[in-house]
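Yeah, one chain of the complex is gone here, protein chain that is, but the others are all in their spots.
Here is chain A:
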Amino acid sequence: MASARKHSSASAVEAHHGHGEHHDLESMRVMGFWLFLITDCIMFGSLFATYAVLSGSFAGGPTAAELFEMPGVIAETFILLTSSFTSGLAVLSMHRGNVKGLIGWLAVTVLLGASFITLEITEFVHLVHEGASISTSAHWSAFFTLVGAHGLHVTIGLVWMIAIMLQLRKHGINSVTRRKVTITSLYWHFLDVVWIFVFTIVYLLEVM
C-alpha cells in the first residue's frame, strides 16, 4: 500500500510536467500496436490462404511463370530489405538522441520505400499490358489483391513516416515522438517479413 501511494504521488508530481503517466500511456500504445499487428497478420494470412487455394486457377489465361520478370522482383526485395535496415538505423539514432540522424535515416527509408512502390507499379503495368489483370482469372485476382494489399500497406507507411518526420522537426525527440517512431519501425519490419512470404510463395514457388 505504502509503495503504491508513493508511486502515485511520484507520478502526480511528474504528471504536471507530463512524464510519468505519459510513459504508461506510451507503453500501452505500443502494446496496442502489437495487437494490431496480430490482426494484420491474420488479414495477410487470409489473403495468403486465398492465394494458395486459387494459385493454379488460370482459367486458360496467361500463367504466372510466363509473365513474371524476376530481376525486377529481386531488386524490389533487396530495396525493401535495405529499407528495413535503414529504419533500424533510424531507431538507433533516436536512442542516441540524434534528431538529425533520425530524420535523415527515416528520409532514406522513405526514399527506398518509394522506389519499391515505383518498381511494383511498373511490374503491375507490365502484367496488365501482357494481358494479366485482376479480372483475367482467379489466380491473377488473388495475385493483385495480395501483392496490392502489401503495396497499399507500404504506401500508408510512407505517408505516416513523412508525417512523423515533420513532427520530429517540430517537437524533437520526446516520449510521444519516440513511441511513434518505435511503432512505425515495427510496422516497417512487419511489412518486410510479409514481403519475404510474398516473394517466396507468390514469386519463387511459381517460377521454380
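By our rule, a contact is a pair of C-beta atoms (placed from the backbone, for glycine too) under 8 Å apart; a residue touches a chain by one contact, two chains touch by 3 or more; residues count from 1.
We adopt the following convention: contacts and distances are computed from a predicted model.
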item: Identity of the absent chain, which is to be given by its UniProt protein name, from "Ortho-halobenzoate 1,2-dioxygenase alpha-ISP protein OhbB", "glutamate synthase (NADPH)", "Binding-protein-dependent transport systems inner membrane component" or "Quinol oxidase polypeptide I"; value: "Quinol oxidase polypeptide I"
item: Sole residue of A:38, A:125 or A:193 that reaches the chain not shown, by the stated touch rule; value: A:38
item: Given A:28, A:75, A:125 or A:196, the one touching the chain that is not displayed; value: A:28
item: Positions on chain A contacted by the hidden chain, ascending; value: 1, 4-5, 8-9, 12, 15-16, 21, 24, 27-29, 31-32, 35-36, 38-40, 42-43, 46-47, 50, 53-54, 57-59, 134-139, 141-142, 144-145, 159-160, 163-164, 166-167, 171, 176, 180
